[in-house]
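Every protein chain except one is present and positioned as in the full complex.
On to chain A.
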Amino acid sequence: MLDDPKVSKILVEVRDLKMHFPIHAGVLKKRVGEVKAVDGISFDIYEGETLGLVGESGCGKSTVGRAILRLYDITEGSVKIDGIEIGHTPQSELRTMRPTMQMVFQDPQASLNPRMSVSAIIGEPLDEHTKMSKIEKRAKVMDLMDQVGLNRDFANRYPHEFSGGQRQRIGIARALALNPKFIVCDEPIAALDVSIQAQVVNLLEDLQAEHGLTYLFISHDLSMVRHIADRVAVMYLGRVVELASREQLYEAPKHPYTQALLSAVPEPDPWIEDKIERVILQGDVPSPANPPKGCNFCTRCPQVMEICKTDEPPTFEIAPGHVTACHLYSATNTESAS
């Protein structure tokens, strides 16, 4: 909810983040290669804003979210949260910093322990990270339940007694328990029905306004990201191909992949549907274990050039705050075009 992100402070700074997972094969489990789930990405998230991270399945967006919270030991790169480098901090030292950074997961069924009551689930971070008395804890849990719109009377119930939307509220309350500054929301509405999605998204927006939270909102739902995000990064095969403000990205996408992705989204309006000129991409996403040479998108790009098959495109800033990694926007190309 910022008008000018530039005046605001950078809360999360990610530089050249790489997350490669080894592939082992054979009886001796020899390392035969690696899945380059995230392959050198950089971005900033300003305090109080929502950065949307979009892409299709397997593009590495969830891995980015988990890697910057150090749920993985990252392969390379740097992650600074609130000015503190956490990219290679040992897990034991990270514990003290966990309260500032939290996560809301996609599947509220799988991320809540079925044997714990709601109050125990929401209170667990308080047990781990604070020295609150039982009474203080109880009061805090009740307060959190109020904030996320859960009925206090249900504090002793178990996750299976709640609907999907309510379960996601439990997950949000747990993430809020330690007053974090930064929350990674990993597909928080993907498992919910459309009529419930809006309830949860509005709740996330209200909580952000109230507590000045900063979100990384990971989603494959381009229309919901347009609604909630201030700036948007588009990922393809482990890399960010375009990053821009919401308006720039949705009104004037520059990268051929972003253009194709946006054009593929169906519109709930038959008249508009008739008029959309779709860029139908051919084929499938290549394997991240064996990405193509040059630009990752060169195998499917409708505007592919010779250089794309040999050289990885650098990132060009084509307008203030609007960057894209595509050879179409290199200086030589822009000159020859004009």
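The rule we apply is simple: a contact is a pair of C-beta atoms (placed from the backbone, for glycine too) under 8 Å apart; a residue touches a chain by one contact, two chains touch by 3 or more; residues count from 1.
Convention: contacts and distances are computed from a predicted model.
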{"item": "Per UniProt, the name of the complex member that is left out, chosen from \"Adenylyl-sulfate kinase\", \"Phosphoribosylformylglycinamidine synthase subunit PurQ\", \"Putative spermidine/putrescine transport system permease protein\" or \"Oligopeptide ABC transporter ATP-binding protein OppD\"", "value": "\"Oligopeptide ABC transporter ATP-binding protein OppD\""}
{"item": "Sole contact to the chain not displayed, among A:Leu28, A:Ile135 or A:Val194", "value": "A:Val194"}
{"item": "Residue in contact with the excluded chain [from A:Ile41, A:Val141, A:Leu281 or A:Val323]", "value": "A:Leu281"}
{"item": "Which of A:Ile41, A:Ile122 or A:Leu222 contacts the chain that the document leaves out", "value": "A:Leu222"}
{"item": "Residue of A:Gly48, A:Gly165, A:Gly238 or A:Pro313 in touch with the missing chain, whole complex considered", "value": "A:Gly165"}
{"item": "Where the missing chain touches chain A, by residue", "value": "56-57, 163, 165, 193-199, 201-202, 205, 220, 222-224, 226-227, 250, 260-273, 278, 280-281, 284"}
